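What you see is the complex with one protein chain gone and the rest in place.
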Amino acid sequence: MNRSPTRATPLAARTILLFGIAALLCVACASTPQTETRTVFDFMDTVSTATLPASNIALADRLFDLCRDLDARLNAHDPSSEVGKLNAADGERVNISSDVSTLLNIGKEYFEKSGGLFDITIAPISLLWDFSSNSLPQSNALASAIPLVGADRLELGGGWARLPVGFGVDLGALVKGYALDRCADTLRAEGVPSALINLGGSVLALGKRLDGNPWRVGVQLPFGAEGATLGVLSVTDTCVVTAGLYERSFELDGKLYHHILDPRTGMPAATDLYSATIIYKNALIADAYSTWCIMAGAEKALGIVESADDMECVLYTADGSLMFSSGIGSAIPFELTGDGL
Amino acid sequence: MKRSARDIILLISMLAIAAGWYALSRDTSANAVGAIVWIDGFRSARLSLEQADEFTFERGGDINVVRIENGTARIVSANCPGGDCTRQRAISRAGELIVCVPHKLMITLESVPAFDTVAR
Partner (left out) sequence: MNRSARALSVRAMLVACAILLGWVERMLPPFLPMIPGAKLGLANLATLTTLALMDAPSALLVCVARTLLGAFMFGSASALPYALSGGVAAWAVMALSRRMFNLPGISLLGGVAHNITQIAVASLMFANAGLWGYAPYLIAVGSVSGFLLGWAANHITRRLPSGLISLNNKSK
């Protein structure tokens, strides 16, 4: 073992040391670019937030104005709104804006696709329900409203619509999704690369976070505390829309009355799903599917979502189990959180 | 320089590298708020460190029980051969981790909130 010593060796040790230090410096540098978040409470009876790059935060007010305007024009509860006037037209043709035209067409399309489960002409029934009052509508009023529902009776033409006398549309199931899509249009037109918009729980995740990671969107734990989640989706450039029995609902004599109404009975839909969360590039379509899934129930809902291209879902059943479409966990990562475990 | 002296220098510089790496990789800037459970390379769960609780992860017969208490996470029991993961210390700072090699399960801590927003 007595070979002649080589002079160069301390160099070897020093090289190793330098290597280590260089490797460490790479770990040390990480900075996150700035975003800003605005929150408002004054439309759609709910909280809305917009998270934008600090340099684009001025756009938040434009987005909120856009949503306020849509909310005002599409509100079935306001007789002076565009939808209110359509509902009060007593069987006459009414000229409609392109926004209302889009929504009515989608409404009719999904009425047919869902075999009548998803029905935007639910207004005669839905206007009888007041979920803030904890009381039921009168049963004879409900009974007489049921024959006045059916989107097949809605006539649509270029720029006009006609409803039979006594009929009415309620776009409540679609308005947040539609507003999100208009927000996405605005943001894309302005060249904003990254934004997170939450309108009363419906989410537009435009692009990625500024740090390059996907947006992390929690899925509310039904009937849990606000912010308690079933899990967190990692999404890029898509929308996340949830329909759930826990929103706008009340309990009476031990029975839950929720806002997703069955056009056939006038009562809250009898379903084994507590919530249906749809992940899809278009929020309006996602909105329609989320309601349809609740109406269809757990067993059929998965098939409904799987038959739509590039759509994924997270379903939570009344017995407390989670169901996923095939792309959840692979194309779209989903991690469980402690609240839901 | 004598070879034996070189061996000593090598030992000291390696320990220095280890110490330097440790000092730089430690995240002292923020308190950890969540424990991520990675299974097979996927973030499978995110547990809040703020609430004491116990969670069982089972996958194809592989069981690890994770306990959260006092802002720390550790594996309290597991059916992996050897049970090495149950002997690792409870972790409480971002950057620390626990690993169960046979079950390909790993726990890391992070100091960022669980989500950016919630869909409901």
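Chains here go by letter, A and B, matching the order in which they are written, and residues are numbered from 1 within each.
One rule holds in what follows: a contact is a pair of C-beta atoms (placed from the backbone, for glycine too) under 8 Å apart; a residue touches a chain by one contact, two chains touch by 3 or more.
What you see is a predicted model; the values in this text were computed from it and never measured.
A.B. asks: Which one, B:L15, B:A52 or B:V76, makes contact with the chain that was left out?
C.D. replies: The single option touching the absent chain is B:L15.
A.B. asks: Since one chain has been left out of the picture, which residues of chain B touch it in the full complex?
C.D. replies: Against the missing chain, chain B presents residues 3-4, 6-7, 10-11, 14-15, 17-19, 21-22, 25, 38, 40-42, 81, 84-85, 87-89, 95-97, 99, 101-102, 104, 106, 108.
By our rule, only the chains that are shown with their structure count from here on.
A.B. asks: Using mean CA coordinates as chain centres, what's the chain A-chain B distance in Å?
C.D. replies: 35
A.B. asks: Mind listing the chain B positions that touch chain A in their complex?
C.D. replies: 1-3, 6, 9-10, 13-14, 16-17, 20-21, 24-25, 36, 42-48, 51, 53, 55, 68, 114-120
A.B. asks: Which of the residues in chain A come into contact with chain B in the complex?
C.D. replies: 5, 7, 9-10, 13-14, 16-17, 20-21, 23-25, 27-28, 49, 51, 196, 198, 201-203, 209, 215-220, 227, 229, 231-234, 240-242, 244, 246-247, 275, 277, 329, 333, 335-339, 341
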